[in-house]
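Following this message is one structure expressed as structure tokens.
With one protein chain held back, the other chains of the complex are shown just where they sit.
Up next, chain A:
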Amino acid sequence: MSTQVKVKNRLSSTVQSLKPSGIRRFFDLAASMEGVISLGVGEPDFVTPWRMREASISSLERGHTAYTSNAGMLPLRVEIQKYLEERFSVSYHPETEILVTVGASEAIDIALRAILDPGDEVLVVEPCYVSYEPVIRLAGGVPVFLKTTMENQFKLTPQELESHITARTKAIIFCYPNNPTGGTMTAEEWKTLLPIIEKHDLMVISDEIYAELTYGRMHDSIAALPGMKDRTILISGFSKAFAMTGWRLGYVCASPDLLAGMLKIHQYTMLCAPTMAQMAALEALRHGRSDMERMIESYRQRRNYVVDGFRQIGLTCHEPDGAFYAFPSVASTGLSSSEFAEKLLMEEKVAVVPGDVFGESGQGHIRCSYATSIEQLKKALERMERLMGRMS
């Protein structure tokens, strides 16, 4: 007992105050059961296309095993620049404004650490990726949550933004297309927020990891809007669009002064992203477009199928325009998100993620990933229908 106390005291108070991820608790429960159909997976069900795997293997065969430059291989940064310009009309200089990171997760971390002083407030658009809050706290910041709702397709409104700004507000962070809701923002909707962002001189951290996964229209990056590039830190990576989650490769783009700050943290902690992963990413950008498009078409078909399925069994569900998550409401059952998810797992062996692990405004919803086969989705819907039938 005394040893435990001593060890605990060695942890910083910030780390001690962090709550364990709600997803982790649910994962442990689901992992202990057999025959579970999982809609709880936040990653593509495709294996990284062969051309990227092959490029990485080939680079190893040729002995490319050394460090790259801290900011990442220049040819890769040049490809990222071309890609962002062509796809989203945002232009960053490859030598001074792009940094290759160990996943988008590292990019989020160094972006926050580079700009925050202790006590600075960061607005977080909820429901949100589970890491934002703890990473802000680890960087000494204070998260302040902005709510979005299903009635508003989980879009951020000017009213919600303005009402939470204080003298200490330094930045706003969001992920659009959104994990967990699948909500997106159009250029017109971004424009309604710009006067507030400019008036209060906010930094914008835009997590665009799902930018390629939009259905029916192109992704609009906030960085592409007039006057926004210099105050935006754009974060993305290869995990979702190119099915490369395990490679841990992302990037961050920002003005040269900000990027130089982030580079300092990166070089003292990560040094550089893995070389073989960078080689695979280079191949992805140069030749992986058709692989990506094939996967996106498949996600769109499954989204249509699963959203229709939820509605058929009586769960209200907005149509997600991006990412690969549906976020139906389970409020009609009278259960909380966690209660519903646990009941669904225990009684019907379907794993979903309770919406409240993504923040208070996710309460009453469940996150269902449709990055899984149609057969699995069909079975999951049948099992959910059975549960709903028993509860009505």
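Methods note: a residue touches a chain if its C-beta (ideal position, glycine included) is under 8 Å from a C-beta of that chain, and two chains touch if they have at least 3 such contacts; residues count from 1.
One rule holds for everything that comes next: contacts and distances are computed from a predicted model.
K.L.:
What protein name does the UniProt record of the undisplayed chain give, "Urea ABC transporter permease subunit UrtC", "CoA-transferase beta subunit", "Lrp/AsnC family transcriptional regulator" or "Quinol dehydrogenase ferredoxin subunit NapH"?
P.N.:
Record says "Lrp/AsnC family transcriptional regulator".
K.L.:
With respect to the chain omitted from the figure, which of A:Y129, A:Y176, A:F242 or A:F324 is a touching residue?
P.N.:
A:Y129
K.L.:
In the complete assembly, which of A:H219, A:R302 or A:H365 touches the absent chain?
P.N.:
A:R302
K.L.:
If the hidden chain were put back, which residues of chain A would touch it?
P.N.:
Output for chain A: 21, 23, 26-27, 30-31, 36, 38, 40-43, 45, 47, 129-131, 297, 301-302, 304-305, 308-309, 351, 353, 372, 374, 378.
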